[in-house]
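All protein chains but one are shown in place.
And then chain A:
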Amino acid sequence: MSEPRTLLAIDHVSKNFGRVTAVDGISLDIRENEFFALLGPSGCGKTTLLRMLAGFEMPSDGRILLDGKDIARTPPNKRPVNLMFQSYALFPHMSVRANVSYGLEMERLPAKEIRSRVDAILATTELVPFADRKPEQLSGGQKQRVALARALVKRPRLLLLDEPLGALDKKLRGAMQLELKRLQHEVGITFVIVTHDQEESLVMADRMAVLKDGRLLQCDTPHAIYEHPADRFVADFIGVMNFIPGKASADGVVAANGARIAGKVPAALTPGASAVASVRPERIRLFPSAETANRTTGTVEALAYHGLDLQLHVRTPLSPKPFLVRVTADAADRRPVASGDQVELGWDAADVRIFAE
């Protein structure tokens, strides 16, 4: 497969507000037709970065290349980029149709073309029955679709979405995640979504970037980031991780109680340095076979039944925090465990990730 074309290149972009650095030298390539997620805790600079892509903020330093052309200083109304606002920002005095037509009227297109393009996008977003309503007469999910239609009808090169599902309740959010992905596929527009919800970006994104304190920590596919986090922060932020603090050795980490955790040690880590070994809850097995590289015993402190799986909190001598272990429904049925039970845990060296502390 040939390498997909780069649509947007963010080149060493920084943004300072007075003495505060919101975005600190970020470089990223966003490819044609991909669903890209900017993920990070609040205050990580993801919204500032998005606003620079939309044109509402100018970078203090660096370039933003769209199709190879620097647009860093182009005003928002002159760039083929549209933003779907977190608050949706629908015009309250205009009907759904007028809201969606607005952007095309600004392009001074013929009335007939505006009408047919608006009709088409209203059909795609299932808004036809609501075309004459005012925003205040719509539900949250409908407003979200109007905001999306209003941006998509412009056929931008790049659609930016600022926490698009933040205002929806949990159930609707799940449905809209799939809906957004379907729409993105259908219209063939590159989406860049900003979110603080790691699950959301794992589900939706083709590739994602994890940001913290204005810096880029890692940029890759959700699978690669989940399985091979770049550092301890990413490991903790994406999904759930069990951490075992200790000191690095040649072939793993020596925990505080002297137990040896086998795993691949990064080259940068010198033996004796503070380090953490980590393992995902779903990689831990109950009652492992004798040849499993890493084994420990613990006491079940709590059980949480989730239908699909059973989550155990197991107190072990390896770390001050209890381990979280996910047992599939199958395994739980074969050998039931109860709160207070002594259990054996085990996991392979290949499932261990080791980071500098």
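Quick note on the criterion: a contact is a pair of C-beta atoms (placed from the backbone, for glycine too) under 8 Å apart; a residue touches a chain by one contact, two chains touch by 3 or more; residues count from 1.
By definition in this document, contacts and distances are computed from a predicted model.
According to its UniProt record, what is the protein name of the omitted chain, chosen from "Cell division protein FtsL", "ABC transporter permease", "NurA domain-containing protein" or "ATP synthase subunit b"?
"ABC transporter permease"
Of the residues A:A89, A:A259 or A:L303, I need the one that contacts the missing chain.
A:A89
Just name the one of A:K15, A:R117, A:R150 or A:R326 that touches the chain not displayed here.
A:R150
For the chain left off this view, which of A:A54, A:L127, A:V192 or A:A209 is in contact with it?
Spelled out, the listed residue whose C-beta touches the missing chain is A:A54.
Please identify, in ascending order, the residues of chain A that touch the omitted chain?
Counting only chain A, the missing chain is touched by 54-56, 75-77, 82-83, 85-87, 89-93, 102-103, 106-107, 130, 132-134, 136-137, 150-151, 154.
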